[in-house]
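Heads up, one of the protein chains got dropped from this complex, but the rest are sitting where they should.
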Amino acid sequence: MEMKKVRIGLLGAGRIGKLHGENLAHAVPEAALYAVADPFMNDATRAWAADMGIEKCYSDPEKIFSDPTIDAVFICSSTNTHADFILRAAQAGKHIFCEKPIDTDLGKIEEALAAAKKAGVKLQVGFVRRFDHNHKMVHDTVASGRLGKPNIVKVTSRDPDHQSMDYIKVSGGIFLDMTIHDFDMVRYLAGSEVTEVTAYGAALSGAGYEQYGDVDTAIVMMKFENGALGVIDNSRAAHYGYDQRTEVHCDKGCVQVANDLNDMSMISSADGVEIAKPTWFFLERYNNAFIAEAKAFVHAVLTDTETPVTGFDGLQPVKIAMAAAKSLQEHRPVLLSEIG
Amino acid sequence: MEMKKVRIGLLGAGRIGKLHGENLAHAVPEAALYAVADPFMNDATRAWAADMGIEKCYSDPEKIFSDPTIDAVFICSSTNTHADFILRAAQAGKHIFCEKPIDTDLGKIEEALAAAKKAGVKLQVGFVRRFDHNHKMVHDTVASGRLGKPNIVKVTSRDPDHQSMDYIKVSGGIFLDMTIHDFDMVRYLAGSEVTEVTAYGAALSGAGYEQYGDVDTAIVMMKFENGALGVIDNSRAAHYGYDQRTEVHCDKGCVQVANDLNDMSMISSADGVEIAKPTWFFLERYNNAFIAEAKAFVHAVLTDTETPVTGFDGLQPVKIAMAAAKSLQEHRPVLLSEIG
Amino acid sequence: MEMKKVRIGLLGAGRIGKLHGENLAHAVPEAALYAVADPFMNDATRAWAADMGIEKCYSDPEKIFSDPTIDAVFICSSTNTHADFILRAAQAGKHIFCEKPIDTDLGKIEEALAAAKKAGVKLQVGFVRRFDHNHKMVHDTVASGRLGKPNIVKVTSRDPDHQSMDYIKVSGGIFLDMTIHDFDMVRYLAGSEVTEVTAYGAALSGAGYEQYGDVDTAIVMMKFENGALGVIDNSRAAHYGYDQRTEVHCDKGCVQVANDLNDMSMISSADGVEIAKPTWFFLERYNNAFIAEAKAFVHAVLTDTETPVTGFDGLQPVKIAMAAAKSLQEHRPVLLSEIG
Partner (left out) sequence: MEMKKVRIGLLGAGRIGKLHGENLAHAVPEAALYAVADPFMNDATRAWAADMGIEKCYSDPEKIFSDPTIDAVFICSSTNTHADFILRAAQAGKHIFCEKPIDTDLGKIEEALAAAKKAGVKLQVGFVRRFDHNHKMVHDTVASGRLGKPNIVKVTSRDPDHQSMDYIKVSGGIFLDMTIHDFDMVRYLAGSEVTEVTAYGAALSGAGYEQYGDVDTAIVMMKFENGALGVIDNSRAAHYGYDQRTEVHCDKGCVQVANDLNDMSMISSADGVEIAKPTWFFLERYNNAFIAEAKAFVHAVLTDTETPVTGFDGLQPVKIAMAAAKSLQEHRPVLLSEIG
């Protein structure tokens, strides 16, 4: 490929679309962000696009798919459009970065993956946490083999505060909405596939999750093909900030990461000793990870190499989430092979 | 009770017996360690006893039970004698400190508890970790209510190295031998009873646990009466030292404790940054906790108040361990009510 | 002032000039980086400027001073040009951000400050560390008064590795080249002026500082007008990374900050426990501080308020550095009032 920069069309200019847009414009030198399409295209978005140096603003995504000068698309639109946009981009021969989840229907995911594969285009799914310096350090240490084989994979993942019940109502439940990131993380850290899960969950906060059949607190145990065991604990509300810790205990030792903090201060007085809180939420914690993720996609396109988070990596966490939901409902261990 | 010091007879002068004996002799001012009985009484033990200021050395424990000047016994003999010694001490009207576990047979435990209750003597079971400054801090913070109700109770508990297979063969399995301390800990931290457990386990080390139907790695999820969820992860071999961390996530925040370290050093060079390892094993980590435990027992006797770890506290972890073993074997969640 | 964005000309496109240029272009929304002048203007710099959206590239700085559309300049050229450029910018009525030091001649500094004052333009000097989240936390805690008055102000400041002897030869000595940042920092943290310094220094590394009358290791004690005492320790070579810690001990307690680390990992094995190194050098450590600094300048211009680091703040550290050099040479405490 004789390309110096990857020419990109952005699909969706909501919060996550703008985040990716700003990173592509300012922090990914090998990306040329050329066009944006959003069904609600308006003056504010056009002004933002101008600031980003984006030349074309559309409300119709087809304008992007049909533009032969565009090399790749960033699918940041609403979840229900992801699979269709993958199909369409694949047909148009464009490389694809798609936000998670691809879809919540396994058939549609598999159809989209097949289309991308057939078209020979790159596909990367937005599991951004893999690009966090902390979690990556855990992964790299395990992958190096210096600690031997993984025995226990642990993920603590707690959001700083409740989502609105309006959001929860349509979220698909904690496992598909929130734990899905952790299901990707355990696969990434263990270097192995999940074969079975058992999930416990409870609505403890009084915020009302139970009225939508959902929970605000969950623990999921899992088994991996390589024999390791895993566990994730989730809470919808850790009022001290975003609690995102990972740990892998191996044959010869353990690697773990603490949260990034707002600063490295310690204030000591007769009243006690205070240190800084964890960074507030994903925008603060994974800021640099979003940049690294976009760079990795652009790099894969430019060098014609495999993306670091494949379509298959987009499919598996959905399956695990479905198995966890089934486990919670049926109150028993559920094999991944029972899903789909 | 008009007593200035509690006059104590020590039953068993093995490793744990000598540990308690030294603490009673040197670190518990209100204890008067008067006699010791051990079936293998010999010159070395007599010399040790002399150093401790112990006046009487016996091979026959009956000499202690029948001595009307002795107020209380410390049962530190082999596990299979615990229940009988409790019965005998209760008959003799002596207060009882008993090392864990009371027994591995629920009927014998209940018989021993009934005897102590009927005799009106104090009974304290040796779950020493409750007296550790770290875990106590977690407990006290939760119990204070300042963080609201507990949602997630987490215990990481890993031994520094494998036991011999000769030991493992007769250990009763990981849940009764090792996790039993963690089952006590989760009850202590949650301030609530376990109602259900699901256990995962694996023999990953190659050390041979599987030949005795045992595992070296385990994760146990549990539910509590108060609605909280819990999880314990265990490994028989964390070669960096004794890994004993606890954490409770509550409505309004989270309290957690890291390991005690050998020192507070940091050595920085081009090669990296090193800090100290965790203290090696339970003798190093729980040294002060053993003293606090003995003081608490003596205090309960002198003030005629409830011991901080009761006979019931000795019974429940055995039941939970049995439920965990059943869960692992039958590959399903097991209710505590199914046990005993 | 009816201005939506501050239109900026950049003077100097070396390493620090490009750093500011990229921040102004990408991370300071209210800045419009319009022109750059560099005596060595070439194609590479023009290409960089194009990437940054800079419209005009000059080799003659006068093109910037004489452009009436330009509101402010960033002086990032070599130190010997700073004072002249401030004079020229002041004459042209442009607001001024100037990299440190303004000059190493007190007379020239005072002339420049007077010119800026007379012209009524903003002047901010590039003591970037004030904008670091860590040091700012120390400052803000002290300034809040919650810990009472400052008693001891401590700064540890060590570079990761030696500069070349070619650099050292013309650097002006450790106090003017390196400690000058720390002299600004102690004033910032103490909220008070330095009145006296005593300096110790030594060339211990064998790298050859002594042949230029310089040292690689220094400790400077100081007194402040408010009665507090201070101390700075410096090393040219801390091979583990950039060591930048500050601490203020006050009447009622102490606030201190540790270094930012590359990540929050801990790797534990039989070999020991490793944590991450501090970030490597100022580009890594003060990356966000450079952005905050530029934003603060632009904000002061737009709101017509005092800059957070004034011309006087640029002058004082030079005086303190001169006093420290005199103290080291004359082996005695030196009053600030002896300087200039």
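Going by the order they are written in, the chains are A, B and C; count residues from 1 in each one.
The criterion applied here is as follows: a residue touches a chain if its C-beta (ideal position, glycine included) is under 8 Å from a C-beta of that chain, and two chains touch if they have at least 3 such contacts.
All values reported here derive from a predicted model rather than from experimental measurement.
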{"item": "Hidden partner chain, touching residue among A:P68, A:G120 or A:G272", "value": "A:G272"}
{"item": "Touching the absent chain when the full complex is considered, from C:E22, C:D38, C:D214 or C:D233", "value": "C:D233"}
{"item": "Hidden-chain contact residue, picked from the options C:A89, C:C254, C:A300 or C:L336", "value": "C:C254"}
{"item": "Interface residues of subunit C (partner: the chain not displayed)", "value": "149, 151-152, 154, 158, 198, 200-202, 204-205, 217-219, 221, 223, 227-231, 233, 235, 237-240, 243, 249, 251-254, 331-333"}
{"item": "For subunit A, residues in touch with the removed chain", "value": "238-241, 243, 266, 268-270, 272-278"}
{"item": "In subunit B, positions touching the absent partner", "value": "25-27, 29, 51, 53, 133-134, 137-138, 141, 147, 252-271, 276"}
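The working rule: only the chains that are shown with their structure count from here on.
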{"item": "Chain whose average C-alpha position is farthest from subunit A's own", "value": "B"}
{"item": "Shared interface numbering between subunit C and subunit B [over half = same, under half = different]", "value": "same"}
{"item": "Subunit A and subunit C, separation of their C-alpha mean positions in angstrom", "value": "39"}
{"item": "Where subunit B and subunit C are represented by their mean Cα positions, the distance between them in whole Å", "value": "57"}
{"item": "Two or more partner chains touched - positions in subunit A", "value": "252-254"}
